[in-house]
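Have a look at this one.
Right, chain A next:
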Amino acid sequence: MLDFAVPFLICFPFLISLFLLFSGKSKIGNAIARIGAVVIFFTSVAFFVARGIKIGFSVTEELYVNTEIADYVILGGEILLALVVTFLCFKYKKYWISLLSIIPTAAIIYIEETAAKENIAHIFLDRLAMIMVLLVGAVGSLIIIYAVGYMEGYHNHHKEVQDRRNYFLALLFMFMGAMFGFVTCASLTWLVFFWECTSVCSFLLIGYTRSEEAINNSFRALWMNLLGGVALVAGVIFFHSLLGTFSAREVLSTIQMIGQYSNQMFGVALYIPIALIAFAALTKSAQMPFSTWLLGAMVAPTPSSTLLHSATMVKAGIYVLIRLAPLMKGNVVGMFIAFIGAFTFLSTSFMAISQSDAKKVLAMSTISNLGLMVACAGIGTPETVWACVFLMLFHAVSKSMLFQVVGATENSLHSRDVEDFHGLLYTLPKHAMFLFIGITGMFLAPFGMLISKWSALKGMTDDRHALIVIFIVFGSALTSFYWGKIMGKLIAHPHKKKEVKDVTHMGEYVSFWIHMITMILMVVFFPMISTFYVDPMVANVEMIGNTTGIAAIPQSTLYILVGMLLLVFLIPLVMYFSGKGEESTQKLAYMGGINTGKNNGFVDSFGEEKILWMSNYYYEKMLSIERLMKPCQFIATIILLVIACILGGSMIGGMLG
Partner candidate 1 sequence: MNATEGKNEIIKITPAELPIKAMEMKEKGLRLSQACAAWVKKEERLELSYSFVDDTTYDIFNLRIELSDKAAEGETVKEGCGRDAEVASISGIYPYAAFYENEMRELFGANIKVIDPDYHNKLYRINEDTPFVPKKEGEAK
Partner candidate 2 sequence: MGVMTFAGTALKNLFSKPVTTSYPAEPAEYKERTRGHIEIDIDQCISCGMCTRACPCGTLSIDKIKGTWTINRFDCIACGFCVEKCPKKCLTMVAGYQEPGGEKGEVTYTKSPEVLAEEARKREEMAKKAAEAKKAMEAKKAAEAAAAAAGEKKDN
């Protein structure tokens, strides 16, 4: 049974997706999508649990050594993707982008066909892969359930967009399938395929509405991701030429080689493919200078952004970086990757302040949190990798919830401007609560992001990354600002009492509740998750080779931390209930003595009543994306060029010397 779970998880979404593609406009699409999502949800959870019980989490399996047929399917898929891309590029007259698809596809096929056949495993399961499977399966399928309901409302409001919701759902499924493949595959050629597959899926999702903006943004996403693909392919080919294998396991074990050959040509050369693949991960994770594609992705309906941001697409990059972390530890590549991550964290935190579109804030915050994860992975010490994993987990769940709730709120409120969320607690109390908790999860105690940040700072300090530490502390101060002001909006006394009809479906609420409960459980069981799962994962053989495992964070510390943090959760509750009976007199709000008795209006200069309106601070002139993005991209590009020069230079130097 267990042996078939992985192929099932990869193939099943593709099948559903095919089915949906061909079901046209028919209504059964919704049902199929729901059933499919439920199946995936339970399969992934069951698989995770069952495998843990039966084999044990710590076992690393390598499966499917002989996969000739599958190889051909993959090959076909790759060619198909290239064709689709080429076709669309020609259709929209973006000819040069097609080259980014054709060249690497051709190259990889050529190498693959000419290289000697090797017997390597194609599926590879370890703790990291398993937790990714769980994440993609659980969060992804919840997003799909949510999407079914959401698209209904969406098309009711947006008559101008052609209703192709089955196509949309199909893409979501395809995406999930690709993600499953991506996190479990052990062959670099497969990896390339799934990679391209997610790129193309996201491209198609972003272009869903077919508005001009959507098309432009989708092509931007496409070329950036394909550029990453080119780097990935280059890295893979480079590895192959150095090591003669497509096996990811082999590649990972080069860790020792780097140590052995550090002074030799070969050792230096090894950095180059690492850098290339890390570069690919940067594009996927929307790090500077490639952040704009993820922002552009906001034009698509909310579920697709949710999927891109929370559990899947961007996490693919992080996944790769976590895998590479041991290879980047303590060397120049890691330094620069970490630096770019920290820089992204800081710069996008600045930009997030200027945003009032809730989805844009979420987007900026995603990029910035990814930056933090990238920085952690780039440093690659056990603590930071541990932090990175937890950041990823917590971020996935909270962000998925936030995106979904924002989408649902938008459908009810007909706006997703944060200013319109003023007093949401009084108009859509449930939505406000979910948003509030989701945001808490992003930066406040008791949720894991905070502990992870703690650990990240500790790890970085241990490894003496002063500059990166400085970036992180400044960025984290800004994070509190932009989240804090939104939270303030949610609970503020409303300007005007307005009646809002809550059009949120049951299904959506179920999804919210599951997310929320997951978040809380994750906090409660934080030490256990850490000890029994993540610690070994970080420290033991699976990832870093034969280093002895030490817990990233001492257990006792963790328990104290979590205990403290839970207090943060409990105290307000206790205070709330203990304070209930107390007598306290309500007074009017202070407005210089002229409020009209309702707390939201005052007598204005002409003797009439004026409605009070409080708005957040945005510092748009200073911090707008338009103003900051270009310079930040420029700086990041320079950093990338510097590392390219260093590596290239040392390479040449090595060759000459």
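Quick note on selection: all candidates are chains of the complex that A comes from, given by their letters.
The rule is simple: contacts are C-beta pairs under 8 Å (C-beta built on N, C-alpha and C of every residue); 3 or more make two chains touch, one makes a residue touch a chain; residues count from 1.
Here the structure is a predicted model, which means the values were calculated and not measured.
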| item | value |
| --- | --- |
| Candidate touching chain A in this complex, from 1 or 2 | 1 |
| Of chain A, residues touching candidate 1 in the complex | 605-607 |
